[in-house]
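Below is a structure I'd like to ask you about.
Apart from one protein chain that is not included, each protein chain of the complex appears where it belongs.
In order of appearance the chains are A, B and C, and numbering begins at 1 in each one.
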Amino acid sequence: MMVLMNKDATEEQIQAVVEVIHSHGLKSLVLPGGERTAIGIPSAIPPSLRPVLDETLSAMDGVDQVIHITRPYKLASRSFHPQPTEIRIGDVRIGNGHFVVMAGPCAVESYEQLREAALAVKQAGAQILRAGAYKPRTSPYSFQGLQREGLEILRVVAEEVGILTISEVIDPHDVEMVAEYVDILQIGARSMQNFPLLVAAGRSGKPVLLKRAPSATIDEWLASAEYLLTQGNEQVMLCERGIVPIDRTYARNTLDINAVPIIKHNSHLPIIVDPSHGIGHARYVPAVALAAVAAGADGLLIEVHPHPERALSDGAQSLTPAAFAQLMAQIVAVRNALAPATSK
Amino acid sequence: MMVLMNKDATEEQIQAVVEVIHSHGLKSLVLPGGERTAIGIPSAIPPSLRPVLDETLSAMDGVDQVIHITRPYKLASRSFHPQPTEIRIGDVRIGNGHFVVMAGPCAVESYEQLREAALAVKQAGAQILRAGAYKPRTSPYSFQGLQREGLEILRVVAEEVGILTISEVIDPHDVEMVAEYVDILQIGARSMQNFPLLVAAGRSGKPVLLKRAPSATIDEWLASAEYLLTQGNEQVMLCERGIVPIDRTYARNTLDINAVPIIKHNSHLPIIVDPSHGIGHARYVPAVALAAVAAGADGLLIEVHPHPERALSDGAQSLTPAAFAQLMAQIVAVRNALAPATSK
Amino acid sequence: MMVLMNKDATEEQIQAVVEVIHSHGLKSLVLPGGERTAIGIPSAIPPSLRPVLDETLSAMDGVDQVIHITRPYKLASRSFHPQPTEIRIGDVRIGNGHFVVMAGPCAVESYEQLREAALAVKQAGAQILRAGAYKPRTSPYSFQGLQREGLEILRVVAEEVGILTISEVIDPHDVEMVAEYVDILQIGARSMQNFPLLVAAGRSGKPVLLKRAPSATIDEWLASAEYLLTQGNEQVMLCERGIVPIDRTYARNTLDINAVPIIKHNSHLPIIVDPSHGIGHARYVPAVALAAVAAGADGLLIEVHPHPERALSDGAQSLTPAAFAQLMAQIVAVRNALAPATSK
Partner (left out) sequence: MMVLMNKDATEEQIQAVVEVIHSHGLKSLVLPGGERTAIGIPSAIPPSLRPVLDETLSAMDGVDQVIHITRPYKLASRSFHPQPTEIRIGDVRIGNGHFVVMAGPCAVESYEQLREAALAVKQAGAQILRAGAYKPRTSPYSFQGLQREGLEILRVVAEEVGILTISEVIDPHDVEMVAEYVDILQIGARSMQNFPLLVAAGRSGKPVLLKRAPSATIDEWLASAEYLLTQGNEQVMLCERGIVPIDRTYARNTLDINAVPIIKHNSHLPIIVDPSHGIGHARYVPAVALAAVAAGADGLLIEVHPHPERALSDGAQSLTPAAFAQLMAQIVAVRNALAPATSK
């Protein structure tokens, strides 16, 4: 941590900052500087002390800014955990060179719809079936999901077809129940900072996929992952699904492809990409899905619907089974092309 | 609603769209256009049908884009409810020309701290005391609030000092309990699309202040208000607190001052501004608070701490009681200056 | 300047950084840190050396990031020039407590149109007439301005009506010519980083109003002002006109009201606000204009057209003379209300 003083800060104000630092048992180093003084803290600051110190110092007279040299996450960082995390669910492995495709409809609509979708995505090579039962929707007038009935259908179809499942949970008090039906809990973009939900999911014992909120910085996203990790849950995946766009004319969100190498370098957690929300139109989904693979993502989360034009949600961004199968072949080709470097 | 076809859409594709529109009992109007065909729907579409239709049409072959002519909210709109909403809590009125100031510390830290703050803000003219008991924090290592104990302190202090209260609720299952302690429920920016929470708050019977998420469009924000309103709760206030910034060097967020006149024109709900989060540094708070007043806001939500440098959260953006009192005098002056036009 | 090393940086890499710093005659201070080493430079670094050092150090092995403790501008900063700059043009003063209103049509369209506009804005109290002769337009099919003919009309009308003028210049080779016709040169948002243009305007001897580019940070904006100031031109005004929006449904840009107090605190240059572009719709312009006044802006730049529905550009955001006159009365009222604090 580093405290930048105002240009006209007095000697007394500088001393007061130094004393606060020392009162926490930390060392300080005053850097006089050309224009203004900076005060460094050349000690390891315990994670729990960092925010307190930040708040206290930021509000002191003569202080301009507090700069964080260390990141607001620890358990999620590469330096704490140099080896990539590998998640194992049944026979499926995710991360550490293992690539996964999760595909299926936005929402469970009926047994028939889901079964058709599940068979199609499994045949094309997806290892995990995605389908929402609890749908967070911008408008109260939109279809909100089949809820518990949807989870029932999801479990039945998954067993019949022989495929793992992922589904979203939005209420902390539903976590335990949803965890009985599915193999992976999904925390949606709108819930990335729903901290009671994160704590509950962290305690569930289930693998969790944590989507990035559209306005979240990398640090905020990893700090949310830290909520899961501090509960003792090590099976955490991150999912980039597009950030707030500056132009909604052609795409619903801006897929942040930069996040893929940045997460891989700074964290050990697997990074999954959702191209369906990331661009929002089926015709563009394959291009950005392949981009994510080439950038080194550990997996994809893709919306596939047997009849997109009849979908109750996200029809515009859902691939047909045929388009998905074609994409899967290209994904394999790109994976193989980059094989020595990234795949297992 | 308006469907824009691709430039190379076939006659069959256009007919298919028309048939889907008719199948819902709606009329259609085909506009051949110079470059491409557009299909308008010159009928009132029920709110519940809009999202279905949007999804269905967006996914059809030959369709480029579906444009919404009507907004995704109804109960929150000015056209549905032309008179400004006026909220009454005890003797305090908010909206429809009545201006309110809610002030106090970011978090309840102790009885002494809160009492000192409450006395100071009341004396300076604030009608409502703000203080968080449940604190959503980016980092799991930050102070998370005193929780239920904090609510107890808040109620005791409010009664002793004689002031109304507002406090945040973050878990849907706490809504009923929190509602017993406070006069206004606050839904934080991170919870704007926590739909179970919105439904619970809508059913609480308490006035609700709904903060805007940092990436939310005006329509998404008002659609979240619609969740509250559809539960029969008419006592809803909106709160602008800053959107995602393009530059974090000098400010934590970008206060969207444009939102004030836009909300006032398009909705009947009172619009409150939170300059403390909107800019994030105490030295700049008064300027943007006054800007909000001049723009026509119905109230302010301001962080005031008796000793900002000892605050457990948001110290950097909290005003001292003295700075707050000075600001209140300026607020009154600006309100009076614009009186014939806006105040009561 | 502060160099953050990677967590796994070697002792050799740290030494190499230290040597580069010393090779420029600067001191270094190594801060071992808990997680990783930081290296501070406790010397005044000459402005011309900063970028070189930044580039060099950033590219060295083991270096994670270079953090700037000093800002990329010097002449534009408050610490260099503590007194607010006051610009004098004829009888008009701008900055240092003096408030100015520049108003008029987006573009010069004809002698009659401009004369009508000039008389109206002068009568309502504006001191400066704005009108574009060279119009930078997104589309090549849009009206591009009357160019030199427009400047001729502008000069004639200004003399007849008795008012000062401001007009945009977009080509560095036109600066001298335009400077013969107008009192203030305007550098548009799209030209904020047109460096040959900045150099030419800096050399012109004329007061310059520098608009902020929609994606510019505060530091980039002030660095552009620095281009003007380094040419010896001290008559520089900054103009906030809205940054890139996350939502274009209701407004064309997001007026960054935070920029007003931030500029006033960190720079001595006058800060003008353009509410017309900042929100983009005439009905919302007065609210944000008043917000800018209350926030402490030194002036406003407002589009006024005698017949907005016949305007060749920016009709949607132009005020009628009547609406402008009403706004001027409110501006005066707000200025007076805050008088002891801000006005002269």
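Throughout what follows, a residue touches a chain if its C-beta (ideal position, glycine included) is under 8 Å from a C-beta of that chain, and two chains touch if they have at least 3 such contacts.
Because the structure is predicted, anything quoted here is derived from the model rather than measured.
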{"item": "Sole contact to the chain not displayed, among C:Ala223, C:Leu238 or C:Ala295", "value": "C:Ala223"}
{"item": "Sole residue of A:Ala44, A:Ala287 or A:Ala322 that reaches the chain not shown, by the stated touch rule", "value": "A:Ala287"}
{"item": "Hidden partner chain, touching residue among C:Ala213, C:Leu238, C:Ala259 or C:Leu327", "value": "C:Ala213"}
{"item": "Residue, one of B:Leu119, B:Ile246 or B:Ala325, that touches the chain absent here", "value": "B:Ile246"}
{"item": "Sole contact to the chain not displayed, among C:Ser79, C:Asn96 or C:Gln193", "value": "C:Gln193"}
{"item": "Hidden partner interface residues of chain A, rising order", "value": "215, 217-219, 243-244, 246-247, 249-251, 254-258, 260-262, 264-266, 278-279, 283-284, 287-288, 290-296, 330, 333-334, 336-338, 341"}
{"item": "For chain B, the residues touching the chain missing from this view", "value": "2, 4, 7-8, 29, 31-36, 38, 40-45, 67, 69-70, 78-79, 244-246, 248"}
{"item": "Contact footprint on chain C, counting only the chain that is left out", "value": "47-48, 50-52, 55-56, 58-61, 66, 72-73, 136-144, 170-173, 190-191, 193-196, 213-215, 220, 223-224, 226-227, 230, 243-244, 282, 308-316, 318"}
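In the analysis below, only the chains that are shown with their structure count from here on.
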{"item": "Central chain of the complex, centres being mean CA coordinates", "value": "B"}
{"item": "Inter-centroid spacing, chain B versus chain A (mean Cα positions, whole Å)", "value": "26"}
{"item": "Geometric centre distance via CA averages, chain C-chain A, whole Å", "value": "38"}
{"item": "Whole-Å gap between the CA centroids of chain B and chain C", "value": "31"}
{"item": "Where chain B touches two or more other chains at once, by residue number", "value": "215, 243-244"}
